[in-house]
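Take a look at the following structure, please.
So, subunit A:
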Amino acid sequence: MNGPIIWARDLSRWYGEVIGLNQFNVDIEPGITGIVGPNGSGKSTFFKTLTGLIRPSVGQIRMFGQDPWNNTALMRDFGFCPDFDNLSNEQTPRDFLTFVGGLHGKGGEELAKRVDEVLDIVGMGDAADRKIGGFSKGMRQRTKIAGAMVHNPKLLLLDEPLSGTDPLGRREIIDLVKKLHRQHGHNIIVSSHVLHEVERLTHQVVVIYKGRAVAVGDISDIRGMIDKHPHNIIVESKEMEELAKRFVEMPFVVSIQFNPDRRSAIVQVQQPDEFFNAFPSLVEELGCEVDKVYSLDDNLESVFRYLVGW
Partner candidate 1 sequence: MGINPIEYKPWKKKRGDHKKRFLSISSNVFRTNLKSKAVLGIIIIGLLLTLVIPLLGAVLTPHEKLTKDMAVGVEEDREDDLETFGNFYINGDMNIEGSLSLQGMLTLDGNVFGTGMYTSANGITSETGLNVSGALDINGTAFLDGELTGTGTIYGFGFIEGKGNLSGDWSGEATVFDNITEDIQRIRDDREMDNPDSSPDQKDGQTTNPVDDDGTVPPGSPPPYPPPEYRMNLTGDLGTEGDLLVDGEISINGSFYVNGYLSLRGSVEGTIFFDNHNMLAQYGELTMAGSVMVDGEAGLMGMLQGEGIIIGTGFLNGTGNVSGSLSQEDITNIISMDCGDDDDDTSSEDSLFVEGSLTIEGDVLCAGDIGIDGSLYIDGVCVIMGNVTGSGSLEYKSTEMFHGEVYVMGAFDTNGTVVVDGSLNGAGMIMGTGNINGTGMVHGYFEPDEETYKEDEEIKTRLLEMESENEMSSYYSSQTSGFLRNELVVIFTLLLASIICADLISKDISNNSFVLYFSRSITTRDYISGKFIGAAVTLGLYTFIVPVVVALAIIGTQTGSDYSTSFVVLGLTVAGALITTVYFIPFGLMISSFTKRPSYAGVGIFMSFFVLIIISEIFRMFDKRWMLANPASILDFTYQLLFDRALPSQITGSMVAGILLTFLAIPLAILYINIHRKGVGR
Partner candidate 2 sequence: MDMATQIKGTLTITRYSMCKVLVSKRIVLVFAIMALFCSVAFYGSTEVEQKEREEFINFASALVLFFILPVITMIYGSSLIRDEIVDRSITQIATSPLCKASIYIGYYLGLIITVSVIMVLVFTSGFLIYFGEFGFDGTGDIYGSFIKLMIIGTVVYSSLFMMVSLIFRTPIYFGLFFVFIWELFIGNFPGRIKMVAINHYLRSLGSNMFTVGELSSYNGSTVGDTTITLAAFVTISMILGILIFTYKEYP
């Protein structure tokens, strides 16, 4: 599919005096996209608007070129896994998926086959006939994800799929999401406030804060655009002082901060690429040993921190 699968223009939604989304503008391309933001930033509001559960107060939103509000035909094209638990403890995953499949007009053997297939994909094949009431959080999340994909939609919307899961569960879900995209071709939008785990899923992110999209795109590209915040690079060496003297001469080095042991320093640079290009020849020239050199900022947390001012 060409063009964004989802776009929003000046999308705003408020609940009385509380603003959920505030002139939210975004274009989401096919693939896996992460929606990141702190609690209350508007992620769930965005999903609800996207799935037609609520209507925008102002602005427009489109999924596959269509307005999702009251658009029952569009609902075949996406599967939604909400952040809250809406599973019945008395049902089994098979019952749940049969029910959801029935809502999509499927039935009979075809549905039964699809249910088995989906349960295998999410890794719940063995627990298909166990009551959901006895499941762990991770199992429940996987069941919900299965519910979102039983009708084989083009797009999966996963709202906080990792919340409440233990590290093992999170890993399983992350692997599952990647598999769903890679092997089964689903486009996926995942929301979370667990930044490093979104990073593990995708590098395409939409950063949302106080109802606004503060940045959209690749994490690195975003980082690169934040010029007013120099990159922090850690350098560890026995000859740190020597190196520091040469660093100061470089025009793109903003500051050098020694750690107390004086064997490492945080070097702030405006142009990290230039720095890394010059660094090897500098080390060779000085003949010093460098134990470590790495960037502190080439991650989502630092992007987030710079963007929202944490």
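On how the list was made: all candidates are chains of the complex that A comes from, given by their letters.
Criterion: a residue touches a chain if its C-beta (ideal position, glycine included) is under 8 Å from a C-beta of that chain, and two chains touch if they have at least 3 such contacts; residues count from 1.
These figures come from a predicted structure and were not determined experimentally.
Candidate 2 is the one, among 1 or 2, that touches subunit A in this complex. Against candidate 2, in their complex, subunit A makes its touches with residues 15, 48, 51-55, 70, 72-76, 78, 80, 82, 84, 86, 88, 90, 99-100, 102-107, 147.
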